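Here you go, one structure.
Missing here: one protein chain of the complex. Every other protein chain is in place.
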Amino acid sequence: MIRVQQEDFDVGQEIKSLRGNDTGIGGICTFIGTVRELTSDKAISSMTLEHYPGMTEKALGDIEIEANARWSLSGSLIIHRYGKLEPGDQIVLVVTASPHREAAFEACQFLMDWLKTKAPFWKLEENKSGDHGWVDANSSDDVAANRWNEAKNKG
Amino acid sequence: MIRVQQEDFDVGQEIKSLRGNDTGIGGICTFIGTVRELTSDKAISSMTLEHYPGMTEKALGDIEIEANARWSLSGSLIIHRYGKLEPGDQIVLVVTASPHREAAFEACQFLMDWLKTKAPFWKLEENKSGDHGWVDANSSDDVAANRWNEAKNKG
Amino acid sequence: MKLIYFAWVREKTGISEEDINLPSEVSTVSQLVEWLINRGDNYQSAFADLKVIKVAVNQDYVSFDTSIKDGDEVAFFPPVTGG
Partner (left out) sequence: MKLIYFAWVREKTGISEEDINLPSEVSTVSQLVEWLINRGDNYQSAFADLKVIKVAVNQDYVSFDTSIKDGDEVAFFPPVTGG
């Protein structure tokens, strides 16, 4: 399940909904990304997330299908927010449930690595002086995402 | 922070408490282990977790210190339940918060691998016919736990 | 053809989205970029370094040598930074 929304989300409630009454689940892995106040050397006052409506939903849906093809999952959820956020706010939620913990962990990490490098979102940071700047892509995120291609080629 | 308890836990509330107002956190990884109804070929009706009071708290505390030494964490939490549980019930919770997502993911997985192989808990499964049996240790858990020793030796 | 720009590409072109009539000599993304650059300084500034520009055609990532046709939705944006 995927959701792209401005509103905040309730992690406990989302996990509960995803689990339902499925007693085949043995492990649930959850990742929450939050807005950091200090990203480089200066404190930000807010962060605005722009995205590509239409492509975002398509791309998130595709990668969720890919994760379910790679791992045996009982359920999965991706929520990504957009709009103006403040330090401490939640940005993204990924939840994966599986009979086995390794699958839950790996699928969750795969989805996060993918979101960081392929989901069409852009972060604009604003500081207290009124300056703003677009966050640069991080090469370590590409490295993290590429390992899943290697894993796929090997397998 | 570690807790060994019979009572259930509220994941959303625990994550909220751990995060507090720390705006240095960029990612929170959470793992919840739950009781599966079908573990081998037959359905269980309940599972009783026995543990070694005293050693459990000591061992959990030690491994939390180890995780904090290996990764840069803003906070960590381990809750492990004992006593009689039913299919679908929560058994264990691990939450790790860090400025960076890789550290949160790795520390969470490290703690879970360790709990599976070193924390002094034993699972007794009971089925509807009244039979009971102790769960055997899983060799794949040893493999998962050993990779962290290899990682340490290499580093 | 619908063109869409995001993040600093949008700021540099000064345009969120626009509809253009595809000139007959333009049949790939690269040719579209060349044609845009000749339209003004704002485009020249936005497309100054193609190494940091990603392109999607009909909401799928593609390379610059991909063929395009009238009716396509083409989006230009910097490397993504979500998650």
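Going in written order, the chains are labelled A, B and C, and every chain counts its residues from 1.
What we mean here is this: a residue touches a chain if its C-beta (ideal position, glycine included) is under 8 Å from a C-beta of that chain, and two chains touch if they have at least 3 such contacts.
Remember, it's a predicted structure, so these values are computed and weren't measured experimentally.
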Across the complex, visible chains touched by the hidden chain are B
By the document's definition of touch, the residue of B:Asp10, B:Glu50 or B:Glu86 touching the omitted chain is B:Glu50
Which of B:Glu7, B:Asp41 or B:Asp136 touches the missing chain? It is B:Asp136
In the full complex, subunit B touches the hidden chain through residues 33, 49-52, 54-55, 58-59, 80, 91-92, 112, 115-124, 134-138, 141
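Just so we're on the same page, only the chains that are shown with their structure count from here on.
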When centres are defined as mean Cα positions, the distance from subunit A to subunit B in whole Å is 23
Per the C-alpha centroid definition, the whole-Å distance linking subunit B and subunit C comes out as 48
Cα centre of subunit A to Cα centre of subunit C, whole Å, reads 26
Shared-interface residues of subunit B (touching two or more other chains) are 101
In subunit C, the residues touching two or more other chains are 83
